[in-house]
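With one protein chain held back, the other chains of the complex are shown just where they sit.
So that you can tell them apart, the chains are marked A and B in the order they are listed, and the count of residues begins at 1 in each.
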Amino acid sequence: MVRALRESVLPYVGTWLATFRSCWALRMEFLISIVVAFLIAVIMRSLWLAIHSASETVQTAFTDREMVSYVVMSQIINLARIGHTNRRIVYGAMSRIARGQVAMDLIRPQVFQLTRYAEWLAVFTFDALVVGLPLWLVFRLVGWIPNPASPVHGILFIVSLAAAWLVMSGIHYLIVVIAFRSTNVFGIQMARVALQEVLGGSLIPIALLPGALLAIASVLPFQALVFTPVWIYLGRFSGADLARALLVQWGWAALLAVAGMLIWAYVRPRVVVFGG
Amino acid sequence: MEETVRVSGLSKTYRAERRRPGRFGWLRSFLTPEYVDIQALEDLSFEVLPGEIVGLLGPNGAGKSTTIKILAGIILPTGGGVSVLGRDPHKQRIENAREIGAVFGQRSHLIFDLPPIDSFGLLRHVYAIGKDDYDRQMALLTSLLGLDDLLLQSVRTLSLGQRMRCEIAAAFLHRPRLVYLDEPTIGLDIEAKHAIGRFLTEISHEQNTTVILSTHDLSDVERVCPRVVLIDKGRLAFDGDLGYLLEHHARERSIQVDLPSSGADELISGLRRDWPGLRYEQFEGRFVVSRVPDRDAVTEVTRVLLSTDGVRNLRVAEPRLEDVIVNAFRSGFPDG
Partner (left out) sequence: MNIPAIVRLYLHGVLTQIKVPAQYRGDTWVAIVSILIWRGLRVGFIGIAFSFIADLGGWTVWEVVLMWANSLFAEFLVNSVAAFVSQADLYFYQGRMDYARIRPVPVMVFASVEQMRPEFLLSAIFFAIVGAVASINLGLFSSPLSIVLLGLAVASAALLWFGIMLFMSSGAAWLSRARVLKFGVWSFDEHAKYPLDILPFPLQVGLTVIPYAFTSYYPISLALRPETHIWPGILSLPVGLAVAAISLFMYGKASSHYDSLGSADPT
């Protein structure tokens, strides 16, 4: 029993470790990520401060401090940035498929989906440690962001961040699985990034979206990526709202994982492994 | 007759960065890089005449690709010089490029997502080939290489052998006077290798194309290249007739057999008496690998072995390139 469990878990731990190490080899990329994320946070702060000072609508939604906290925090945990590196992995998976190397994955005694999730978890943890945490410290010291609203909010923020990551991976996985059928997914990928930035809350606080877009955003999974965790961190959700937000997030995570499984089961027998 | 290719005293030293050892080696290497010199070619000279098919032979790392890249004008030598069709291929790169073609075995010049015909169409404009010339050459290449069924099939769905035939066609599209093929047979099976060999012989005969074919496999050049240039560690080991090379430096063959359980010792001592130059090794008492001193003796030894009771699984192996090189160096250079 224990042995069977170990044997079924160990390969994924191995995948996680191997990917984590390869992230270390790409550390320069993460360093650049820090710089770029820092600069974008500074620019977004200026932009939104300028908007804030000129708009009463925005002023009623946020104080200027809150505005800054939201914008900076949303850049720190911006899964589109993490997605930037993640994207490399998605592209990697896609080009493996296009070039037929995916055959190597298919003969391994591992579940394809779990292997991908394990890879992406490694990238996510690496990015959180190497990019997210230092940025958080810097901006915390400068005083642009506060501590979590309360210890409970801090813990729930982590729970929510985990769900955000699962949602992100679910979306990535759908793209990879689609790539099995159609080999040209560049556009879909770009559209995802744009949707994620506009509807996920890293460019605009969801609460400020105009009515129609707000309606769209609330039925799509993207808001689970950035908006929900930041909102929890800042303590703007409480009571029933908080529970509901977390439930929606985890619901999306599960739904996307199941959808990935089903689509994979459908696509798998039709996979063409291209020329030798 | 003016030679097509002249290589004189060619040498090439690469400078490669070496990572320092240790945990923070990458950082120290980043700040103060350390370089090592790699001598890829050393005083290499040979000439190729128009219409010749020359095999550039050598083990991995011998400097074959380096030689071809210098000849194609892709990189510069550190010493010596080359002249290709009377030009310096690096200085007069564009003029040179018009008249040469190349296949680099590990790379592709076909657009991966499209059928080969589209890559050919693009190359037609790159080389500014007229419509009639293009059609005529296409027809010839299609029939010689058997491309009919492949032209409209997406490259990514081709097998390696099929793709290589298309790569080769792409190199001959503009009727080059000289074509370099750098290890085009890597990974191909015997049948595909023979098809390529036959094609090269035919096209060279038909259009008087000069061909330089590099490989690390002796059997690739048999029946294709009357002449070989053998290099090892960047130096010339042999330059001349392939028949001469095989006759003088590849005389040794090895014969492998399963010996009978009884009488093996008498058999071996009998063989050693009749052919004193014969060497042998015995693996686990089952295999005897004998090295037979010359080609004529092979037949004789084989006959004796086959007529002995209990001998099974007889196999005569081709000479190994490494042995040929050792031999060629040991006996010095033939004159011509």
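Here is the rule we use: a contact is a pair of C-beta atoms (placed from the backbone, for glycine too) under 8 Å apart; a residue touches a chain by one contact, two chains touch by 3 or more.
All figures in this text were calculated on a predicted structure; none of them were measured in a lab.
Q: With the missing chain put back, one of B:Arg107, B:Arg273 or B:Arg303 would touch it. Which one?
A: Of the listed residues, the one touching the omitted chain is B:Arg107.
Q: Using the definition of touch stated at the top, determine which of A:Leu213, A:Val248 or A:Met261 touches the missing chain.
A: A:Leu213
Q: Which one touches the absent chain: A:Met168, A:Leu203 or A:Ile232?
A: Once the missing chain is taken into account, the touching residue is A:Leu203.
Q: Given the contact definition stated above, which residue among A:Ala191, A:Leu247 or A:Ala265 touches the chain not shown here?
A: Touching the chain that is not displayed is residue A:Ala191.
Q: Taking the full complex into account, find the residue in B:Arg6, B:Arg28, B:Arg93 or B:Arg175 that is in contact with the omitted chain.
A: The single option touching the absent chain is B:Arg93.
Q: Residue-wise, where is subunit A in contact with the chain that is not depicted?
A: Given the touch definition above, subunit A has residues 26, 28-29, 32-33, 35-36, 39-40, 42-44, 46-47, 50-51, 54-55, 57-58, 81, 84, 99, 182-191, 193-195, 197-198, 203-204, 208-210, 213 touching the missing chain.
Q: Touching residues of subunit B against the unshown chain: what are they?
A: Touch set of subunit B with respect to the missing chain: 14-15, 60-61, 65, 69, 72-75, 93-95, 97-98, 100-102, 104, 106-107, 109, 111, 113-114, 118, 121-122, 125-128, 154, 183.
In the analysis below, only the chains that are shown with their structure count from here on.
Q: From the C-alpha centre of subunit A to that of subunit B, how far is it in Å?
A: Chain centroid spacing, subunit A to subunit B, equals 51 Å.
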